[in-house]
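Note that one protein chain of the assembly has been removed; the remaining protein chains are unaltered in position.
As written, the chain order gives the labels A, B and C, with residue 1 at the start of each chain.
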Amino acid sequence: MLRVAVAGASGYMGAELLRLLGVHSKVQLTAVTSERLSGERLDHVFPHLRGLSSLVFQEVDPERLADEADVVFLALPHMESQRAVPVLRRRGRRVIDLSADYRLRDASLYTTWYKAPHVDAAGLAEAVYGLPELHRKAIAQAGLVASPGCYPMGAILATAPLLKSGLGRPEGIVVDGKSGVTGAGAQGRKTDPMYLYTEANENVQAYGIATHRHTPEMEQELSGLCGQPVVLSFTPHLIPLNRGLFTTASVPLGKPASTAELVALYREFYAGEPFVRVLPEGERPTTRRVLGSNFCDLTVVADPRTSRAVCLSALDNLGKGGSANGVQSLNIMMGWDERSGLEAPPVYP
Amino acid sequence: MLRVAVAGASGYMGAELLRLLGVHSKVQLTAVTSERLSGERLDHVFPHLRGLSSLVFQEVDPERLADEADVVFLALPHMESQRAVPVLRRRGRRVIDLSADYRLRDASLYTTWYKAPHVDAAGLAEAVYGLPELHRKAIAQAGLVASPGCYPMGAILATAPLLKSGLGRPEGIVVDGKSGVTGAGAQGRKTDPMYLYTEANENVQAYGIATHRHTPEMEQELSGLCGQPVVLSFTPHLIPLNRGLFTTASVPLGKPASTAELVALYREFYAGEPFVRVLPEGERPTTRRVLGSNFCDLTVVADPRTSRAVCLSALDNLGKGGSANGVQSLNIMMGWDERSGLEAPPVYP
Amino acid sequence: MLRVAVAGASGYMGAELLRLLGVHSKVQLTAVTSERLSGERLDHVFPHLRGLSSLVFQEVDPERLADEADVVFLALPHMESQRAVPVLRRRGRRVIDLSADYRLRDASLYTTWYKAPHVDAAGLAEAVYGLPELHRKAIAQAGLVASPGCYPMGAILATAPLLKSGLGRPEGIVVDGKSGVTGAGAQGRKTDPMYLYTEANENVQAYGIATHRHTPEMEQELSGLCGQPVVLSFTPHLIPLNRGLFTTASVPLGKPASTAELVALYREFYAGEPFVRVLPEGERPTTRRVLGSNFCDLTVVADPRTSRAVCLSALDNLGKGGSANGVQSLNIMMGWDERSGLEAPPVYP
Partner (left out) sequence: MLRVAVAGASGYMGAELLRLLGVHSKVQLTAVTSERLSGERLDHVFPHLRGLSSLVFQEVDPERLADEADVVFLALPHMESQRAVPVLRRRGRRVIDLSADYRLRDASLYTTWYKAPHVDAAGLAEAVYGLPELHRKAIAQAGLVASPGCYPMGAILATAPLLKSGLGRPEGIVVDGKSGVTGAGAQGRKTDPMYLYTEANENVQAYGIATHRHTPEMEQELSGLCGQPVVLSFTPHLIPLNRGLFTTASVPLGKPASTAELVALYREFYAGEPFVRVLPEGERPTTRRVLGSNFCDLTVVADPRTSRAVCLSALDNLGKGGSANGVQSLNIMMGWDERSGLEAPPVYP
């Protein structure tokens, strides 16, 4: 059994990791940390796990984590991961970081968007962007995996085949993201009034308009795919549901293409992928159909009136948009079947 | 008291009209029709109105409606309005049509998008698009008002100042609409499984991809504003809430502009409007804040990275996106204070 | 115009008062207070009211309120009302208190349930329980009205005819309350994690089990009706909706009765009441049908198997269960039509 620890397990991303890793047949959870909850029993903090674990939250101590685990998941706030990673890496531990700290390869971009300098240049240099559909081989060898943000996961999977093939043009892309409340900034159980039931229920709103930090992640990966700088417009939205991330991306096409041709392109691009489902022409993705799973469902439609493609993806922001995707990366790193621990179908309805 | 009838009052648009007109101080509701519910008491069908009305649904008979009312609201399905309008107009009745039948001035566009020929060319010729902020004077004189669809209302109000001023470019516009379930095709109390609680709850999805019938309405009005043909990409979404329509429109800018300049432009464009609230820079619209009212809240943000403006509007699809806006048109037609019957603040929370 | 102030207007009860009083034709809102928001514009704190008010929150200063208003609504936390009331009453101002401070006539009961002594015996002595259907005449003369809690309103209206008639027995009554989140302790925009969207959504739970403070209120009023001490079992629940309070009360019957007889009894008891709707046999109340209004819908069903009556009520916890009912009391105190300012039908759907 591989010894695995989860640092920063008090948020929803951490809770989802515990739910998945707790029944992963090749993994033993050996430690969970939380500054806030140190000393408390895991199943007292998370009553849904009552009877399923006897772990107790401990403080975030990278040296101790290195003693107790072979692989460490970090579900810490950004800026905190880059303090823990150097210790864990020095001790030879492999790390899957769910924070934003190692996603941007260009440290100056980090400074621009996160308003603080990055302190672990060595980590940045070795980090692999944890998107298996694009970087499977690198993940397999990685010591440090930077797991994507939920919005970038949705946007990149929705548009990658177009950018990679050259059919999609790099300018004029507009991405509209719609996230459930567990994904939209509430992962640390924040109590900003915006996240109160009475305020978020029966309500839709945009936020982070023209400034959301997931934007450069999308641009980095799509630029890499098409070989040219992609600058795109991204607007995230808070939607009244717990889990679910829906992405609507509009991509200008360099030449005419039918929906059937686009679907064929997507089918080829994602051939063999265990967790990406390219829907047949005429079917539409919904977040409900992927809830609780690592699936991402995709639809692409040609719009000849505007010479654009409408690219739609649905995923669970805690699933393929977060913790489950992290477990997929773990499976790749260990050489296991990528479905290990991720076999359970989506919860419907 | 003006005698007013509502035809097709069994759907949600009709119910909202009844809620508003029932307490409008200058109006007397004299007839309600419904094919399906003919003979049933209004307050039995709509128990929220129990004790507030003694009306009984009657069949849709335009001649009888012309006898009983001075102004007739039509909340009928499209194709049915164009059968009733000629009779009502011949009898000299003024009509406010909430269906799609008279919104597109070009009958061939109607045929293209609605897959059927239009049968009332005379009506089309005289119809005024019932968007007070653009066509107030014409509405005041109109015999037939074609009240806008909910998505066009959100999209047009969000972008009109940019198109009118020439700052917004007519190509490359991308409009993303998010609608509550009362607006997204469920107005007739349809029982398509997609609208079941268990299916729509905790779910987000797009529909009508690249083919939604509200698209040509947006293009018609925005083309009129900018003097050039606007062709835009529109994607509607079904969101798990009852009421609310949020629009996110991305408009390419012809020259650089700051958010402050854009907000000033919007302030000027909508100066004096009783129901459009241009929010100060830094504030964001939410559908909750306009629920049950005729308000439309607007935010515009410049994105210098992409040379685009992000234009956001929030309205209630049954309010400014439907019935309440129809009442505003009625007030304009009658020369009354536009706020008559629309005084109640939004219901919060 | 009557000058009216609202103290403690930052919570949802206060906001609902502002929504209603702002369009009450006989009332002028002259002051709003909030410790937390003092100095802020009302329409900045409550953006749904943008453009509808130019008031600014001030500190809670009873002397100043007495200067500025003829009638003062108190939407303060309990313990705070009893500090403001003596000043307001000394200055001759009439007060409608929405807190729990003056609801229990027996000060020792207050101490038992609220864990603190009551400090205003004089106020307690003159306070009238603000339930118009039971105490209309006293309210008309009252200087101080103690507006009922939302759960007691639902439970008392649901069962009063049975207790008053002697048909219902005073022991063995079981009351089950189901409240939307605006009513269940979240009125002050509390940020207890229990009220977060992610926790309250898709969830049902009981709370305050066997200890909820609304219990003695129910017992006081029902004991008064039947002339014997009523001791009942009450369990409140938090339900995932914003507004709505549904009560299911099971009352043992002293002798057999049919549903038709029970409905007739209720019809007679509530004859002429403008806001209580006793539904015909076979129809069932739903919270949706009273949303945003002062209505309370009632159903009573005989269960001959158990010799009990099932008594059901539906109301809006901010409506008949709170602020709207307070406005009804104001109307009674002023001798106005009880429907003044409460004319708007429920918002559906």
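Keep this in mind: a residue touches a chain if its C-beta (ideal position, glycine included) is under 8 Å from a C-beta of that chain, and two chains touch if they have at least 3 such contacts.
Nothing here was measured: the structure is a model prediction, and the numbers come from that model.
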- Among C:P117, C:G172 or C:P280, the residue in touch with the chain that has been omitted: C:G172
- Out of C:S250, C:S293 or C:Q328, the sole contact with the unshown chain comes from C:S250
- Among C:L232, C:V276 or C:C296, residue touching the chain not depicted: C:L232
- Task: With the missing chain put back, which residues of chain B would touch it? List them for me.
- Result: 12, 181-182, 186, 189, 191-193, 195-202, 240-242
- Go through chain A and note every residue touching the omitted chain. 12, 15, 18-19, 22-23, 46-52, 182, 202, 242-243, 277, 279, 283, 286, 288-293, 297, 343-349
- Write the list of chain C residues that the hidden chain touches. 172, 174, 176, 178, 180, 198-199, 201-207, 209-210, 231-233, 235, 237, 239-244, 246, 248, 250, 252, 284-288, 291, 299, 301-303, 305-306, 308, 310, 312, 314, 349
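As a working rule, only the chains that are shown with their structure count from here on.
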- Item | Centre-most chain [mean C-alpha coordinates] | B
- Query: If you list every residue number at the chain A and chain B contact, are more than half found on both copies (same) or fewer than half (different)?
  - Reply: same
- Task: Could you tell me the distance, in whole angstrom, between the mean C-alpha positions of chain A and chain C?
- Result: 46
- Where in chain A do residues touch two or more other chains at once? 198-199, 201-202, 240-242
